[in-house]
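With one protein chain held back, the other chains of the complex are shown just where they sit.
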Amino acid sequence: MLALSIVVLPLVGLLSRAPLRDLPGLLTDPTVTAALRLSLITSVAAAVLSTVLGVPLAWVLSRVDFPGKRLVRALVTLPMVLPPVVGGAALLFALGRRGLVGEPLAEATGIVLPFSIAGVVLANTFVAMPFLVVAVEGALDGVDRRVEGAAATLGATPLAVFGRVTLPLIGPSLRAGIVLAWARALGEFGATITFAGNLEGRTQTMPLAVFVALTEDQDAAIAISLILVAVSLTVLVTLRDRWWRRA
Amino acid sequence: MTTRRARGRRWLAAAFVTAVVAAGCGGGGRDGGSPRVVRVSAAASLTDAMGDIERLFEETVTDDVDVQVNLAGSATIRAQLLEGAPADVVATANPAIMDDLVAAGIVDEPATTFATNHLVLAVPGGEPDAVTGLADLADPDLFVGLCATGVPCGDLADAAIAASGLDITADTREPDVRSLLAKVAAGELDAGLVYSTDVTGGSGVDVVGIALPPELVAITSYPAATVASSSNGDLANRFVDFLTMPSARRILSDHGFGPP
Partner (left out) sequence: MSTRGTAEAAHAGLDAELGIVRDGFELDVELSIDPGSTVALLGPNGAGKSTAIGALAGLIPLDRGHVRLGGRLLDEPPTGPFVGPEERHIGIVFQGSLLFEHLSVIDNVAFGLRHRPGPGGRWRGRLGRRAAREAVRSLLDALDLVELAAARPGELSGGQAQRVALARALAGEPDLLLLDEPLAAVDVSTRARLRGVLGEHLARFPGPRLLVTHDPGEAFALADRLVVIEDGRAVQRGTPGEVRRHPATTWVAALTGTNLLAGRAGSSRVHLDDHDLVLTAATELDGPVRAVIDPRAVALHRDRPDGSPRNAWATVVDWVEPLGRTTRVRLGAPLPLTVDITPSSAQALGLGPGRAIWAAVKATEITVERGETRDAVERGETRDAVERGETRDAVERGETRDAVERGETRDGGATPVRGEDPGGAAAG
């Protein structure tokens, strides 16, 4: 009960301050719609990128023994505890225009990540991927390796074993991990504003719009927050019903 | 209705303070209950000057006083005070925000203007060739940063760019001047419009300032006032007065602020 109220009470507070009359106008405000669109695009992209990169990483962490594995595992989960602002700064030092990798990358290919949508996706992925990796690695650890062996003896190549047996078996956890990563990316603020900046229509996601609006127009900030809450809640409720209920 | 609103404001204020502290911009302070405390909410552009003024005030003006400075963007400070955040003195980077606070009854009239500041073009130190003047910012290949609209330095920048007639689009609108400055200093941005005080040697960041043409120099003034709800009004008034005294004026001048 106490746990629930800790989660719900702030939401009620937010609702109590909702400028209901102005809501329709704010919903069609170009700043808000641009931020919402950008947030949805970048959070989904970050979830996809987290999945594409995170699943193989989780597989290696679960199935391959190598020296320093414990350190790697700790490093992978570090973004979960690191303040996102620090993460954003670290991303700048590594992938910024003057960054360790960013500078040669820009010189070689002309690709500049900061202040771009790609930068937002990268910052989002940085903070979101650990959630997916942790969920999937745990699920992989729980898979009976002998079942995978059985599939191999039936002629399935290692890749086929993974695709046809392992992946379906960890399906619920994988989907939960994707949703967690998506949700984390949707709410991302610190790493995004530090690494990708804040520009309406390009890098200003919903949380950034909320932050900027808070200093200027609180009603707008609350309205944007409510939209963010509504979108997240809708997706989480829908996916939970459809994905997390085991057959 | 009002009570519920007030309660909501307090919650939001608490969230704000937490956010500010988490972002690493929290003001300093001393432990110990005995000294009287003056809580100063000041614009982020005052960061370095306010630190020196705080020390001087504590050492020379009166014994047993602890000045605690909360630094944030002026717009953020306004939001904090509107939400009921505790403060004795407020100093903002433009009069408009102070006017809002006066209108809301947060501060007593009249506010004292204690400094002025103007915008300059900041470019990363060590490579001054890329940008030599405002006109260069029209180059779409350059990365240009401005303060966000609604923040004094952002509004000033918008005004200056509009006056110049140049087609300058920003790559980012930073929520406060300090984060803008940090990105210029890191070389992530090729140029940014910041306060002249931010590019003086004392600011400790590696940027070079380029003055704007005289017709585009946008000047902002810094008002300070005692917060009406201050439980420490006398001391707060003395701090506000202190800001215009020669010793404080010298500190402000050293940090690049102009006279009121």
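Here the chain labels run A and B in written order, and each chain numbers its own residues starting at 1.
FYI, contacts are C-beta pairs under 8 Å (C-beta built on N, C-alpha and C of every residue); 3 or more make two chains touch, one makes a residue touch a chain.
Because the structure is a prediction, the values reported are computed rather than measured.
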| said: One chain isn't displayed here. Which of the visible ones does it touch? | reply: A
| remark: Missing-chain contact among A:Val52, A:Val101 or A:Leu154 belongs to A:Leu154
| So which bits of chain A touch the chain we can't see? | 144, 146-147, 149-158, 160, 164-165, 168-169, 171, 247
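The definition used in the following text is that only the chains that are shown with their structure count from here on.
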| When the centre of a chain is set as the mean of its C-alpha atoms, what distance in Å lies between chain A and chain B? | 34
| note | In the complex, the residues of chain B that touch chain A are 4-5, 8, 11-12, 16, 22-24, 73, 75-76, 78-79, 82, 143, 145, 148-151, 170-175, 179, 183, 186-188
| field | Contact set on chain A toward chain B in their complex | value | 10, 13, 16-17, 83, 85, 92, 96-98, 112, 114-115, 190, 193-194, 196-200, 202-204, 211-212, 214-216, 218
